[in-house]
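To start, I am sharing the structure in question, which I have written as structure tokens.
Excluded from the complex is one protein chain; the other protein chains are retained at their positions.
After this line comes chain A, so read on.
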Amino acid sequence: MAELMEPRPGATGRHVGGNTEEPVGHGEMKSYFDEPSLDYEVTETLIDDGVREELASIAARYPQPRSALLPMLHLVQSVEGRVTPAGIEACADLLGLSTADVSGVATFYTMYKRRPVGKYHVGVCTTSLCAVMGGDEVYSRLQEHLGIGNDETTEDGAITLEHLECNAACDMAPVMMVNWEFFDQTTPRRACEVVDALRTGEEVRATRGARVVTWQQAERVLAGFPDGRADEGPTSGPTSQLGLRIAGERGWSAPDPADVRTTDDSSEETK
């Protein structure tokens, strides 16, 4: 759904100021039917009996199997590199749904991709706060550096670039995500360095998270198959701890429950 609403790749850059690339306000309005839908011409698939078993094991986690559809589609992406017709059929078969039902779900959520995603999915937040703080510059520099537009993939298949909506790390703006790992307080230069390192196969660590795995491996974790990397990375970022640090310096804390009990017996009334 949300993807259906997306402007044509490259049609609107994020405005960094000055140069707008399209007639403003009355740019060509395209119809819902212009969007690329699932590519039914590609029929080869990696979904085999092993994958079908794993899909079934996801369904078995839930009181009602259909609840498993979102994680099942994550697994399809981890196997196929996108949501494929074969993946949709496999989910539909296992859950007793029509392929139209499953497609309807797959096309609603932005994390499901109908075209092949690169080895690394790089997202830059361009919602208001990150945009103002420099997200627009980060995004446009990456576009230039990689030579691709929104939702496009580099020719070597390494990087897919996308501008994102708020990823819940606003105190660390501007925020970049690589395969849904946090790269906090990024700059245009650092963003380019990260994608260069990814393309040359260097080890890249998230600022709050683990060593970056591939997009397909990340999708497998989201399907509910842990990869053993939960213990990597820090407890939290420096900004997360700011209030805690200040409280420590000034000797501030929550009230001592013992003090409250002696000065107020209303806790007894709750019994």
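One rule holds for everything that comes next: contacts are C-beta pairs under 8 Å (C-beta built on N, C-alpha and C of every residue); 3 or more make two chains touch, one makes a residue touch a chain; residues count from 1.
Keep in mind that, in the parts below, contacts and distances are computed from a predicted model.
Between the listed names "NADH-quinone oxidoreductase subunit F", "Cytochrome bc1 complex cytochrome c subunit", "Penicillin-binding protein activator LpoB" or "Aliphatic amidase regulator", the UniProt record for the complex's undisplayed chain reads "NADH-quinone oxidoreductase subunit F".
Panel shows chain A; residues 1-2, 5-6, 15-18, 20, 24-26, 61-64, 66-71, 73-74, 95, 104-105, 108-112, 123, 126-129, 131-134, 136-137, 145, 164-174, 177, 179-182, 185, 187-189, 192-193, 196, 206, 208-210, 218, 221-224, 226-227, 229-231, 233, 235-247, 250-255, 257, 260-261, 264-267, 269-271 of it touch the chain omitted from the view.
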